[in-house]
Structures are given as structure tokens and as C-alpha cells.
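Down below is the structure, laid out as C-alpha cells.
Just one protein chain is left out here, and the rest sit where they should.
Then we have subunit A:
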Amino acid sequence: MSAAQPDTGYNFAYLDEGTKRMIRRAILKAIAIPGYQVPFASREMPMPYGWGTGGVQVTAAILGKDDVLKVIDQGSDDTTNAVSIRAFFARTADVAVTTRTREATVIQTRHRIPEAPLHEGQVLVYQVPIPEPLRYLEPRETETRQLHALAEYGLMHVKLYEDIARHGHIATTYAYPVEVAGRYVMDPSPTPKFDNPKMDDCPALQLFGAGREKRIYAVPPHTRVKSLDFEDHPFRVQTFDRPCALCGAEGVYLDEVLLDDAGGRMFVCSDTDHCEERRADGHVGTGGVAETVAHA
């Protein structure tokens, strides 16, 4: 994968053991109270806030030497953020890394859930910028704490209703609020709402880390995750009117790629691993080229 050599001089997975214990205790409480945001003493990491310091700390706390790590950024394995975090753990923990969703035991993600179904025994670690779903509606943490304690989520329904009043439909397309196990309303991180249905009854454990905001929360496997909606305006995901131009996949989330200055564009799978595997299996889209060499 990367040419990074394991670094000596750091503890396994970079964090000291005291920090790991603190994060681990927070993770255990987060799992016991699905959707509730557990405060934790987030550390400074050797990367800026906004680059996934929360996710990195959660990954560092759970990672063992036999784990296989995959890191994605907007579905892609090969963007700067994904490559850097993968190299970080390859260097500080000497763990095996992969781009294959199926082979990974721990998947750290920035804003996508892989297209390939997750399975039991996998852990999906989300990088979260703003963990509080009510933050833009109520700026005071003391107040949002109370609202969660009382399960008072009327504000959020008003916000979604205002969407309908203004646009005729719920116009929230990412970070779409969900209700976890019938109790806490949770921000699924800025994943497209296309991915929300994958969180419901997911066989994998889902952990969320927000480094700057110092919060950890979790959704255990096989837990009910319901996107908020109204009876007359049920939750709906985006649809795409064409398949992936490279692999021909339908029913997947697509990225728009500009090709030239004359308005040329193509729509391709956001999940690069899914797209590559399909092309390796011989699927070709309208703008794709048939694979001549099968992937190993």
C-alpha cells in the first residue's frame, strides 16, 4: 500500500495508554446509551482539527495489531485525507491496511458509508465535525443537553417543517438527523442522506468521534436508526437519473466530475473501491474503458 515504514519512538497507535483508557471508557458508555454524545478529553493530534482528529482518536483507541484498516474520504480511498490517515496508522501501529471494504475490520470514514454491505465484526468509525444535531438551532450547550435529557426534539421538527414551507420538500440533503433506538436524535455526520438507510439495522458497530467538539457517540449493531420525517412528507433519498459512467452501477451514490471548460461532465461512483471491484468484474459504463488486466 504505502511505502511508510513503522516508526519506533511512539506508543502503539500513537496515543499514550492513559488517553486510550479514557477514550475506551467513553466508547463503552456511548455503546450502552445509543446516540448519546459522551464528552471526552480530546487530545491534540498531529493533524489539524477538521482532518479527522476525532475519528483518528477513536481508531487509535480500538485498534489492535491484528486489525485490518481501511480509510475513506467521501467514499474515496485515495484522497489526501484517506492516504494520510492510513499511512499514519501504518507507521505508528504497523497494522495491515486495505482498500477492500470486505477485508477491513476497522473502517474510518469521512462522510460516506461504503456501498458494499458491512458485516458482523466490522467497526465503522466516523469523523464528525459538529456532533450536536441541534447546534444550529440552539447555540448553548447547556440548553441542548437539557433538550436531549428531556427528549425534546420539537425544534428539529420545526426546522424540517420550515424546509417544507420554503421548498415544498425537506431540503436537508446531508447530516440528515436520525433517531436512534427510539430515543436520542443524532447527527449522522455530514454523510449524504443517501447513506442514512444503511445505518438502520447495520450489522457493524458504528462509532463517531468529534475531536474539536470533544464528543464520542455510537450506534450498536442491529439498532433501529430512523431518519426524521413527517407522515405526509416521508423520508426519501436522492436518486440519480443515470448509472456510473465508469462501471455502470445503479442505485449507488455518484460524484459529478467536470471534464473540460465546455460543460462536459460525467457521474461516477463516489465509492472508489466499489467502482474498481465492479470494473474488475467486467462491468463497463458509457464513459468507461474495458479492463484489460484483472485486479489481483
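Here is the rule we use: a residue touches a chain if its C-beta (ideal position, glycine included) is under 8 Å from a C-beta of that chain, and two chains touch if they have at least 3 such contacts; residues count from 1.
To be clear about the criterion, contacts and distances are computed from a predicted model.
One chain of the assembly is not displayed; among "ABC transporter permease", "DMSO/TMAO reductase YedYZ, molybdopterin-dependent catalytic subunit", "3-isopropylmalate dehydratase large subunit" or "Phosphonate C-P lyase system protein PhnH", its UniProt protein name is "Phosphonate C-P lyase system protein PhnH".
Among A:A26, A:I85 or A:A249, only A:A26 touches the chain left out of the display. Within the set A:P34, A:P114 or A:G285, the residue that contacts the chain not displayed is A:P34. Against the chain not displayed here, subunit A makes contact via residues 11-12, 17-18, 20-22, 24-34, 36, 38-39, 61-65, 145-146, 148-150, 180-181, 183-184, 203, 205, 218-224.
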